[in-house]
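First, the structure itself, so that you have it in front of you.
Removed: one protein chain of the complex. Kept in place: all other protein chains.
Labels run A and B following the written order; every chain starts at residue 1.
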Amino acid sequence: MKKLIMILAGAGIVLGSVSAVAGPEDDRTKLINYFKNKYSDIKIDDYIYGALAFSPDSKSQYDSIMEFPPFVEVLDKGKKMWDTPFKSGKTYADCLPNGGKMIAGNYPMFDEAKGKVVTFEDAINDCRVANGEEPYKYDDMKTMGVLTSYARTLSDGMKMNIKVDSPAALKAFEDGKKTYYARAGQLNFSCASCHIDAAGNNLRSEILSPVLGQATHFPVFRGKDGGDVPTTLQKRYSGCFKQVRQVPDKEGSTRFNNLEYFHSYLSNGMELKSSVFRK
Amino acid sequence: MNEQRRSILKGAGAASVVTVAAAAGLLKPGTVWAAGWNKAAFEAKDMAGALSSEGASGGADSGQITVKAPDIAENGAVVPVEVISAIPGTEHIIILAEKNGFPLIADFGLQNGAEGYVSTRIKMGATSNVVAVVKAGGKVYKAAKEVKVTIGGCGG
């Protein structure tokens, strides 16, 4: 009897790990097909440009601004932060895998030992703490925003490569998915209402960007902020939550990290290009 | 009345700052600031006034000037504008945004091999024409392109 339970349990785990692979991949494939059907003339890879994929006029403004973007000075500042050694004498490059290059697409990752999702920003803060420095606040664009707007460019050209391969990881993924699809706020919108159901449509003067590719290019620098202030992905989550009149979670919270985990997975296989201009 | 007086005072103040800076040797000798700054033109509230102060009124429409600007500005604070003048001997390219509080944006004097080409980014307060005025061989030419400006920004 005991043996049977063990066998069943074993089977359960096997089943669990099978669905841990099939679930997220199924979600991603369904969305790709959905967008392929909805906008047959747009290549999936072009969704890394977000709403710009729908408007050649907007894209050409983007190209023109990216030629010499108003935030080059900020990236220089971020590089200085990146290159400056900690009190320990070590640098971020010493601490992060592969010298910090071509790794951002592996984040968020599920850390089995910690039992939770670890974002790229978490990994940066872990480095800081391990080297005797104070962690940065996740919502502080002057530190975390400026540093990651440079650090993430070291992974430009890498393809998003998020993995969900354990039951615990799947649970975090599912939690993020729940947040993405949950209607909330006074306007009763979910992330999916705008960025899946209505993606590509106009909301007043705005074209809504599709979920695919959204996680590939943050931080962004927005024209409305003068073009030289970084907005991290989770800062953007906060903004979206406020726009649907919902109180946002804290940036760096488990809920937002799980959301980013789910959200980033859906951009798997798409090319990273960090620190870009948006309206 | 008061406002006018204030702006005259402000103008005088700004001018004297430059003078003081120059006198104090802050402006490196050799720097050519010969053109000064055409205050009347830059502070004109309408395009006719600005062009008149610039000595660039009555330009003829020219197909040899191309104004490259978006149909709809992504963001009115940063509108890429490129002006290409194929008119031989282009000496000045002047850029205006018709409905801006101060329509005159810039006057580029070009010489010593500089081609009839400038590219920059401008602010636009409202949907209007972006106008390029070219001075060449004592004559004035112009061309325009309408740019729609909307307010908002999702920034995804």
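Quick note on the criterion: a residue touches a chain if its C-beta (ideal position, glycine included) is under 8 Å from a C-beta of that chain, and two chains touch if they have at least 3 such contacts.
Here is the rule we use: contacts and distances are computed from a predicted model.
Between the names "GntR family transcriptional regulator", "Thiosulfate oxidation carrier complex protein SoxZ", "ABC-type polar-amino-acid transporter" or "AzlD domain-containing protein", the one given in UniProt for the chain missing from this structure view is "Thiosulfate oxidation carrier complex protein SoxZ". Touch with the hidden chain on the side of subunit B covers residues 14, 17-18, 20-21, 26-28, 31-38, 42, 77-79, 97, 100-115, 117-123. In the full complex, subunit A touches the omitted chain through residues 65, 67-73, 226-228.
The definition used in the following text is that only the chains that are shown with their structure count from here on.
Within the complex, the subunit B residues that touch subunit A are 70-75, 77-80, 82, 119, 121, 150-156.
Taken together, the subunit A residues at the contact with subunit B in this complex read 50-51, 57-58, 60-62, 64-65, 70, 195, 203-206, 208-209, 214, 220, 222-224, 226-227, 231, 236, 239, 243, 277-279.
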